[in-house]
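After this line comes subunit A, so read on.
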Amino acid sequence: DPAIIFDLGGKFDKSFNESAFNGATRWAEETGGKFAEVELQSDAQREQALRRFAESGSNPIVMAGFSFMTPLGDIAADYPDTKFVIIDAVVDAPNVKSVVFNEEQGSYLVGMLAAMASKTGTVSFVGGMDIPLIRKFACGYAEGAKAANPDVTVIANMTGTTPAAWNDPVKGTELTLAQKSQGSDVVFQAAGGTGVGVLQAAADNEMLGIGVDANQNYMHPGQVLTSMLKRVDVAVYDAFTAGTDVEPGVASLGVSEDGVGYAMDENNASLVTPEMLAAVEEAKAGISDGSIMVHDYMSDESCPALTF
Partner candidate 1 sequence: MDAMPKWADVVLIPVISLVLAALLSALVILAIGENPWEALKLMVDGAIGSTYGWGYTLYYATNFIFTGLAVAIAFHARMFNIGGEGQAVLGGLGVALVCLYIPWPHWSLALLGGTLGAALFGAAWAVIPAYLQAKRGSHIVITTIMFNFIAAALLNYLLVGALKPAGSMEPSTGKFPEPTHLPSFQDMFSTADTVMFRGAPANITFFVAIAACIAVWALIWRTRLGYEIRAFGHSESAAKYAGISPTKIIMISMTISGALAGMMAINNVMGEAERLVLNAVEGAGFIGIAVALMGRSHPFGVFLAAILFGFLYQGGAELALWTSIPRELIVVIQALVILFTGALDNMVRMPLESFFLSRRRAAQRKSKLTAAE
Partner candidate 2 sequence: MTAPAIELKGISKAFGPVQANKDISIRVMPGTIHGIIGENGAGKSTLMSILYGFYKADAGEIFISGKKVEIRDSQAAIAAGIGMVFQHFKLVETFTVLENIVLGAEDSGLLRPSLARARRELKALADEYELNVEPDALVQDIGVGMQQRVEILKALYRKADILILDEPTGVLTPAEADHLFRILENLRREGKTIILITHKLREIMETTDTVSVMRRGQMTATVKTSETSPQELAELMVGRKVLLQVDKTPSVPGAVILDVQNLNVTDDKGVHRLKGINLQVRAGEILGIAGVAGNGQSELLEVLGGYEKGTGTILMNGTPIDLTGTKSDGQSRRARGIAHVPEDRQREGLIMDYAAWENIAFGYHLDDKFRTGPFMNHAAMLQDTEEKMARFDVRPPDPKLAAKNFSGGNQQKIVLAREIERNPDLLLIGQPTRGVDIGAIEFIHQQIVALRDQGKAILLVSVELEEILALSDRIAVMFDGHIMGERDPAKTDEKELGMLMAGMTGDPADVTVAQIEERLAYAGTGEKV
C-alpha cells in the first residue's frame, strides 16, 4: 500500500497538506485502495516516520514538503526496494522521484488578476517563512502584476524566518493591515496557516485576498479573488496511481502540465470579469508555448520585478 506523510501543520491546513490529502483521498475513493498516513508533529519524527513506513512495507512513500530533503537523503539508500516521492524538493537517489512545481508561473497568473482587480494600483504579498521557495512565489506574482499593469506597486512581506512563520495568523493579519495602510487592496498569501489570518483580514477590511496551493475561494466567498493552485493533489494522486512503478527522477510541473494554475468557481465568478479572464488565459497560453518566460527566483536567487 502507498503511504503519505504530511508536514507540520497537518492535513487540514487548508492549503498545501490538505491538497495532498485530497489527492490521496481521491485515489482511495476511486480505487477503493487503502493508504497509510501520518501527520508530523515535530522535526525529529521525519526520519522516524520514513523508516517506520519503509519497514512496514509501504510503497511508494509520498512526503509533502521540502523539509524532508535531508532525512530522505539520509535513509533512501537503506531501503533500495522502496520508492519515495518527495514534493517540493529534489533528492538525487535511484529510488526517489522528486516533484517540483513552477510556482512562479501560477503566481504570475494570479499576479495579473490582482493588478487588474486592484483599484488603488497597489497589490501586496504575504509570505510565510522567508525562504527561496516563497520568494519564488512573490517574484512570479510581482512579474505578473507588472505585466498586467506596468504602473502597479507591489509590496511584499515575509512573516518570519522560522517554521513558526507558517502558523502565525495574528502576524498575518497585522501584515495585511499594514499593507492596506500602504494602499494595497489585493493581497496574495503563500504562508500556510498564517494565510488564514491574511484572508480573514482581507475579508474584514474590504480587500481581496488570493488563496494558495488549494482552492481557497470558498473561505470568504466574494472576497477571495482567486487561488493560485498548486496541484499537489495531482502529484499525490499520480504517485499513488503509479504505485510501485513510480518513475524515479525529477518531474517539474508547470502551467503546461496543469501542475499550477488559478482557481475559478462560483465563489469568485463575480470578481473576475471576462476581460480579466481573457487576459490571463492569453498569458497562460504564452507561458505554455514559451513565448512568456517567467523568472524563477530559485534559479539565481534574484528577482527582476521585486526587491526583498
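Picked so that all candidates are chains of the complex that A comes from, given by their letters.
The rule we apply is simple: a residue touches a chain if its C-beta (ideal position, glycine included) is under 8 Å from a C-beta of that chain, and two chains touch if they have at least 3 such contacts; residues count from 1.
All of these numbers come straight from a predicted model, not from anything done at the bench.
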Direct contact with subunit A in this complex, candidates 1 or 2: 1
List of subunit A residues in touch with candidate 1 within their complex: 38-39, 41-45, 47-49, 51-52, 55, 66-67, 69-70, 75, 78, 89, 129-133, 161-163, 301
